[in-house]
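Yeah, one chain of the complex is gone here, protein chain that is, but the others are all in their spots.
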Amino acid sequence: MKPPIILINYKAYENSYGERGYEISRKIEKVSKEYGVPVIVTVPATMIYKLSKETELIVYAQHVDGLEHGAKTGSILPEMVKDAGGKGSLLNHSERRIRLDEIHDAVIRMRKIGLESVVCVDRYELVYSMGILKPDAILIEPPELIGSGVAVSKAKPEVITKAVDEIKKVPGVYLVAGAGITSGEDVYKAVELGADGIGVASAVMRAKEPERVVAEFINQALKALEKRS
Amino acid sequence: MKPPIILINYKAYENSYGERGYEISRKIEKVSKEYGVPVIVTVPATMIYKLSKETELIVYAQHVDGLEHGAKTGSILPEMVKDAGGKGSLLNHSERRIRLDEIHDAVIRMRKIGLESVVCVDRYELVYSMGILKPDAILIEPPELIGSGVAVSKAKPEVITKAVDEIKKVPGVYLVAGAGITSGEDVYKAVELGADGIGVASAVMRAKEPERVVAEFINQALKALEKRS
Amino acid sequence: MKPPIILINYKAYENSYGERGYEISRKIEKVSKEYGVPVIVTVPATMIYKLSKETELIVYAQHVDGLEHGAKTGSILPEMVKDAGGKGSLLNHSERRIRLDEIHDAVIRMRKIGLESVVCVDRYELVYSMGILKPDAILIEPPELIGSGVAVSKAKPEVITKAVDEIKKVPGVYLVAGAGITSGEDVYKAVELGADGIGVASAVMRAKEPERVVAEFINQALKALEKRS
Partner (left out) sequence: MKPPIILINYKAYENSYGERGYEISRKIEKVSKEYGVPVIVTVPATMIYKLSKETELIVYAQHVDGLEHGAKTGSILPEMVKDAGGKGSLLNHSERRIRLDEIHDAVIRMRKIGLESVVCVDRYELVYSMGILKPDAILIEPPELIGSGVAVSKAKPEVITKAVDEIKKVPGVYLVAGAGITSGEDVYKAVELGADGIGVASAVMRAKEPERVVAEFINQALKALEKRS
């Protein structure tokens, strides 16, 4: 994982799986290759195998249970994600929150088997507490802006700058910003403020031309990174 | 779905996925074909696609979320299971319990798209309440016997007979018995008591010779069915 | 418990506890006595003791855990509610949903020690499934109307009539209707449609003159009952 981090959360839309999920993945893959920038897609568990096998995208689960093997009906263990070809997982998304001890268990088990972990938080005050667990990245998303079309980087830039201050206390952990990001300008702003990348969902999944949107996001993230350095 | 129902819950054991999960599935499939008795395997979500594609087993999910499409990170919708090749799902397993309204939502959505649903309960007193929702089957498992090696059909035969009485009030819904079943005799007893089939997990998943165990289970279930008719 | 059932859910408003909670309770009590109609108030657990001791209202908890005594930090057992003077409890309110087995456990334990139970459901299709557990009453509330000011009896009268049909299959269980009820007319309509009473929250708790509102509700409920008989 290295900046710019472009993370696309497929969630559970009509085109997050099946033929349409495959199709949009191909489009994202094409842009990713053109720019030479890896793109992380967090997909439904049922799609990890196929998308890992048939695309060069960095395929993540949307959630894993940091449990030991055993009688755990309905659980998805890190080992299952890895076996299916997945490279990592989101943890603690606002639509699938878990407890701190569960996050800790999962991060440890994932690291051990070489999976990347991206832990979501809803406020900058928790970035350091989560960062101490040493996931690969923290994704900060004020829940009230998720899916709103109002970008965190514009509406609440201080959330990003404060989160960036917090993440500096834990070297080796990246900070990704999300919630409401829809335009290249939103992306530029987020990275300019210090984020190592961005997380989006509907902006890509519901776009008429997802490849154009992803290209613009990558482009602006690269530009902002360059300006920062 | 028709008796004898043989349901094998893969849970999250070391051999529930990956190469070993594939291997045990092949063995179960072989026995299923020999006897001409379909076998239901409830597998980790990451395995549905591969096992549906490469075996003739009846592949189920271990849990689904009966939700509408949308911003539901980490959820597995019935449509995703179907798209991956799955034929149904467990609901409300004691290791993944959900609320009655969630069960109802899921059963409705599953029926609509042609997925089978097997709803778990822990006591006969709830069989009718769950049966009213019209899933394809109810799987009754006293939790204290799950994984115990002490079969419900021997230790608590009255749980099965009372559940059988309850299920008769909702024609068209099968009754499957589970918990602690390890021998062919346990299976025979369960079906003799009126169950339409049996649910097992560790007895097969942790067996040295799973094909022998499954063969014995099918054999005894058929014998008991024949005796009953 | 007998019709008309008037149930006021205190929820967690600023005036649900403390001096203001005590004050509004006194007002409700006064009206209840005037009309000779008992009123059920479901109050925060911390208020059960005081309100049971100092008023003649029928004091309920808003939730109980149907658990055995033991190491259950943070749980409120039926025995604790009874000891504090409570006469019953809501179960499965849409703001505090629990599973069917938990509802069953709670109803059994409550009945055993003489506490009344009112189980909430969000749809008529679940009325019978819940009714089988034999609580004292079922409170049906379409969640989208809760707190809306749009009464279930006006916006969705068929929810009440269908729920009434369902409840008839389990003699001895009352049906209470709730969600959006704000006027005496809403109450009249609900009881006219066959409900044994009504459940309200904000309509009373946020009223300028709660005593006037409660009086009107009781009045209209009595009128509708009389018309029905």
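Every chain is named by a letter (A, B and C) in the order it is written, and numbering of its residues begins at 1.
The criterion applied here is as follows: a contact is a pair of C-beta atoms (placed from the backbone, for glycine too) under 8 Å apart; a residue touches a chain by one contact, two chains touch by 3 or more.
Quick caveat, the model's predicted, so the values are computed rather than measured.
Considering the complete complex, the chain that is not shown touches A, C. Across C:M80, C:A155 or C:V170, the single residue that touches the chain missing here is C:M80.
Of the listed residues C:I5, C:I24, C:I48 or C:L100, the one in contact with the hidden chain in the full complex is C:I48. The residue from C:H93, C:R109 or C:K156 that touches the chain not shown here is C:H93. The chain not shown here touches chain A at positions 97-101, 103-104, 121-123, 125-126, 128-130, 132-133.
Counting the whole complex, the residues of chain C in touch with the unshown chain are 9, 11-14, 16-18, 42, 44-50, 62-63, 67, 69-77, 79-81, 83-84, 86, 90, 93-96, 146-147, 201-202.
FYI, only the chains that are shown with their structure count from here on.
Chain-to-chain contact here is organised linearly: an open path runs through the chains from one end to the other.
Chain B maps onto chain C through a rotation of 180°, based on Cα atoms and reported in steps of 5. Chain centres here are Cα averages; for chain A and chain B they lie 35 Å apart. The multi-chain contact residues of chain A, meaning those touching 2 or more other chains, do not exist; every residue touches at most one other chain.
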